[in-house]
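The complex appears here minus one protein chain, its other protein chains still in place.
Showing chain A:
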Amino acid sequence: MAIFSVYVVNKAGGLIYQLDHYAPRADTEKTFSFPLDLVLRPHDERVVVAFGQRDGIRVGHAVLAINGAEVNGRFTADGKDVLEFLSNPANYPVSIRFGRHRLSSNEKLMLASMFHSLFAIGSQLSPEVGSSGIEMLETDTFKLHCFQTLTGIKFVVLADPRQAGIDALLRKIYEIYSDFALKNPFYSLEMPIRCELFDQNLKLALEVAEKAGPFGPGS
């Protein structure tokens, strides 16, 4: 899948719509014996792999489950601290599932607001008057494209760096928004978009864009 996600941010910076379009990444579950050759460390609310990448378990992957029971942040299902549990040889052999942590909806809200602020800063930093604000953010694994309408709504698309035609896609999403969200009489402006038709048409548009543009093997 070459288009990873779509975010729609309203005028105040709140996230009103979010769609994840990528295939879920595979989790890896393995059985380990003491001592653990992966280096784990706490990060935010999770325990992540810091070093010792092997067999599909990459740096940055979080501990998702221990012995089949999902962990609750830094604690196991029965309330024990994960790192303590794993440093006790009596608990081995243990089966741990690692995987890429999916963003929770709260985190997405926060990130959208942060991006909104950065966008405002970006347009003020510009040496020219009347600059457009952040249009593209490029990294080695994805490109973030942003389009702000004259009414202040931002459409953000995260896609594969090789994916082309995102500008046209952003305008198409704007049209879909004006058709299926705004023209819905029961949709209140600036509120989260919960319109079936909007979802369906957006997914169709994403698929059309993916087929059209050149893209390599996505993840």
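Points to keep in mind about this one:
Here is the rule we go by: a residue touches a chain if its C-beta (ideal position, glycine included) is under 8 Å from a C-beta of that chain, and two chains touch if they have at least 3 such contacts; residues count from 1.
Definition applied: contacts and distances are computed from a predicted model.
Looking at the choices "Protein YIPF", "AP complex subunit sigma", "Trafficking protein particle complex subunit 3-like protein" or "Electron transfer flavoprotein-ubiquinone oxidoreductase", the name in the UniProt record of the chain not drawn here is "Trafficking protein particle complex subunit 3-like protein".
Within the full complex, the residue among A:Val59, A:Ala77, A:Ala120 or A:Met191 touching the omitted chain is A:Ala120.
From the options A:Thr31, A:Ser87, A:Ser104 or A:Ser132, the residue with contact to the chain not on display is A:Ser132. Contact between chain A and the absent chain runs through residues 11, 120, 123-124, 130-133, 148-153, 171, 174-175, 177-179, 182-183, 189.
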